[in-house]
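Let me give you the structure first, and then I'll get to my questions.
The complex is shown incomplete by one protein chain, all other protein chains being positioned as in the whole.
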Amino acid sequence: MEYLLEALHVTKVFGTLKANDDVTLKVKPGEIHAFLGENGAGKSTLVKMIYGALQPSSGEFRWMGNAVTIPSPAAARKLGIGMVFQHFSLFDALTVAENIALAMPGAFDMKKLSVRITRVSRDYGLPLEPTAVVADLSVGERQRIEIVRCLLQEPKLLIMDEPTAVLTPQEADQLFVTLARLAGEGCAVIYISHRLEEVKRLCHNVTILRHGKVVANVDPETETAASLAKLMVGGDIHVVRAASRDVQGITRLKLDHLRLPADGPFSVELRNVSLDVKAGEVVAIAGVAGNGQSELFDAVSGERSLASASMLVIDGRPMGHDGVNTRRNAGAAFVPEERLGHGAVPGFTLSQNVVLTRHSSDEALVKSGMVSSGGASGVSQRVIKDYDVRKGKPDPEARSLSGGNLQKFVVGRELDRRPGVLVVNQPTWGVDAGASATIRQAIVDLARQGSAVLVISQDLDEIFEIADRIAVISRGELSEAYPASELTSEKIGLLMAGAHELRGTEAKETAHAARA
Amino acid sequence: MRLVLEKRAEASGRMAILSPVIAIVLTLVTGGIIFALRGLNPFSALYVFFVEPLTTSWSIEQLIVKASPLAMIGAGLAVSYMANVWNIGAEGQLTAGAILGSAIPVFFPEFQSPLTLVLMLSLGVIGGMAWAAIPAFLKNRFGTNEILTSLMLVYVIQFVLDWLVRGPWRDPKGYNFPKTIAFSDWQVLPQFQIIPDSIGPVSINLGAIFAVIAVVALAFMMGRTLKGYELRVQGIAPRAGRFAGFSRERTVWFCFLLSGGLAGLAGICEVMSTVGQLQPGISPGYGFTAIIVAFLGRLNPIGALVAAFALAISYLGGESAQVALGISDKTARVFQGILLFYILACDSLILYRLKFLRATPKLAEAKA
Partner (left out) sequence: MNDQVLSVILTIITASTPLLLAAIGELVVERSGVLNLGVEGMMAVGAVSGFGAALMTGNPYVGVLAAIAAGAVLSLLFGFLTLTMVSNEVATGLALTLLGLGISGLMGESFVGQPGVHLERLHIPGLSDIPFLGPILFGQDLLVYLSLLIVAGVSYTLFRTKAGLIIRAVGDSHQSAHALGYSVVGVRYLCVMFGGACSGLAGGYLSLAYTPQWVENMTAGRGWIALALVVFSSWLPWRIVVGAYLFGTITVMGFSLQAYGIGIPSQLLSSLPYLVTILVLVVISGNRALMRANTPACLGQPFVPDR
């Protein structure tokens, strides 16, 4: 048996869309095999078929040389295929052991299982407490549960879907050690990613997908990050802007010792968050998901009110007590992380969604309590045109748009107001490369025209692309904001892990080193 | 074969209009089957039940009498449910309105002027609002489930009514019957003849006019104003509502006071017209039937008006079927329940497409 898994001419069609088109590839035992590609290139669809969650429209899979159909994840697990999803399939209210028990076939014995969990998690450097409740765990720990869940079934093939997207660089390093060890024991790993450095460092073999097709199968040793990127995108990448600038404008957005108590058991408390954003600059807040980003967004947008007005100052006006509309009327604009259900009403048309955030700031939209559908549709048409929102009919429902197009609309709706202060949470999360470039360019352009822009993002590449200064949020605390040119991903990683003592010493040394 | 739903990319406008029609047709078919099983000719039975009430001017009058409170309450509930505020205690608010409004004739039986009428109607609205304010307050202050509290309050106010008409408010000359004194003159609603004798006299009372005004006003509010926009956003996407700066607390207050006030108005109108005095059993469950009206009208005030007539027919049909066919008038309530089930099932077809899958291994196991 030379190959563990072979995919032969596999095609998957959804309606009119070919998510996978004649994909052929081979995975050897003990190999870490990367599937590299942009969002929407068909990586997820492909692994879901391998894991039995989807069925191919045509083509076949061979497992250890024999043709197989994999009708369900249970069947995949029986074959020896395990998968760690990007969106974890965990249960917040249950314990670690219970979460794992749910995926284990056979007798139900929590005591024995807990012993095994402790042993396996220690052996592979993935420490876990079986009785801990998932809701209390960090994202990194949650991922460990998923991995241990797979390992307990002694898989021959482990599929990892963008595992480092939610990890600090240090946690990612630890994961790489675990994966290398697994491979050393003969377990094959399919590693989905769009991070080139990672793939070069970890993987033995790279299959690159674009628009559902395999465009290359290469040895990462012999490629450069740039050549991989070119294969992945099919051309040169459009980089918005390379270097940051030192901006000397007036402060337009000021967070002053902002505090916000936790809103519930799964919410993070914000502690003493201070930050100035000046006219003309883009400040980014980096951090691993769940460290207080959404709480910070709610506090800045006014969806949750603050204890003291002076905690949030917009253009010199203390506005901590004011609601979201008063802040909008003062010239601020906000774009939340969730497009559907937060930034836009799914079942409303685009023009109806214009009213959502502009009903109090836009006099043409609401006249003496009545909504002007003409005014709304005018704004909507302008946004659609200016930000290249692609759609099927003149005024479609928000939910019928693709992620990228809806995001362009939601961002465009705010930019169209020429806000003096813009706050964006995860501007390009789950958005294709083309739309991402449009959105990032628009954000930078706004700042260059004199607005203050605050971007909250988990995507370090994005942050380095657009930010002038960078601060890091960790467990509800915000680091000092450093000029982007003085920071490396390693330093950001340390800050993400909560090493705030860095603030005084090491970071300054780094800064000196960078200047020297 | 397995029945599954497939999400539509967009809500189907055609199904939105068709769904109540399909539901009514399915209810008629089911009704026909039930009649047939009882050994009746299904067609003549359905005729007696659903068509005969429309054939005489007297029954048309009755239809309007029954449809008015249903439309009034149903439109208010439709707006509330649209905003995801679940007031299911309209029956209690109706009773509260009836009680408070009746205080005038009970305490000042001699007070007779146009002002009496206005005062009684206003107190009716206030009574309904006050009773509805309790679940609204508890919801906002403590996060208490409004479904349970508003419903519990129905039982409580019915005991209050019972106590009043058997105790302090009982008509001393009423031979110990649990009733207040009979209302007269300005204590009852004026009647208007809308169709002349030559065609067949049809009169309506002021309540019907209130119902039409309420429906039109609410339809306008929901369709054209920012308030209506706010309520709809709160109902479909509460998080987006917060992002738009709409206050959830204010919406809960608004919906309860609106729907409670309308229910109170319906209650006082009932005692000022059909019933003529305060007594137990002032409503044949209008407050609950109005829930069906709201859904059959697709949570749209105009729809509620149409639906109110459909439900009023079933009430009248129940009565005439009892006389003509000897079947229980309780059949009407079963029909109403079945109808609501069909509406809810058909409403799914607006957002989803029905698909029959042949029995194959389970294909979808993970989120796409």
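A and B label the chains in the order they appear, each numbered from 1.
Everything below uses one rule, namely that a contact is a pair of C-beta atoms (placed from the backbone, for glycine too) under 8 Å apart; a residue touches a chain by one contact, two chains touch by 3 or more.
Note that the structure is a prediction, hence the values are computed from the model and not measured.
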Contact set of the excluded chain (shown chains only): A, B
Absent-chain contact - pick from B:W186, B:Y229, B:F295 or B:Y315: B:F295
Sole contact to the chain not displayed, among B:S68, B:T116 or B:T149: B:T149
Sole contact to the chain not displayed, among B:F108, B:W163, B:F177 or B:F220: B:W163
Chain not shown, touching residues in subunit B: 3-7, 81, 86, 88, 138, 142-145, 147-149, 151-153, 155-156, 159-160, 162-163, 167, 288, 291-292, 295, 328, 330-331, 333-334, 336-338, 340-341, 344-345, 347-348, 352, 362-368
Footprint left on subunit A by the chain that the document does not show: 53, 72-74, 85, 87-94, 98, 101-103, 108, 264-265
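Quick note on the criterion: only the chains that are shown with their structure count from here on.
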Residue ranges of subunit A touching subunit B (in the complex, touch as defined): 48, 51-55, 71-73, 85, 87, 89, 301-303, 323-325, 328, 334, 336, 338, 341-348, 352, 355-357, 359-360, 366, 369-371, 396-397, 399-400
Residues of subunit B touching subunit A in the complex: 9-11, 224-227, 229, 233, 236-237, 239-240, 242-245, 361-368
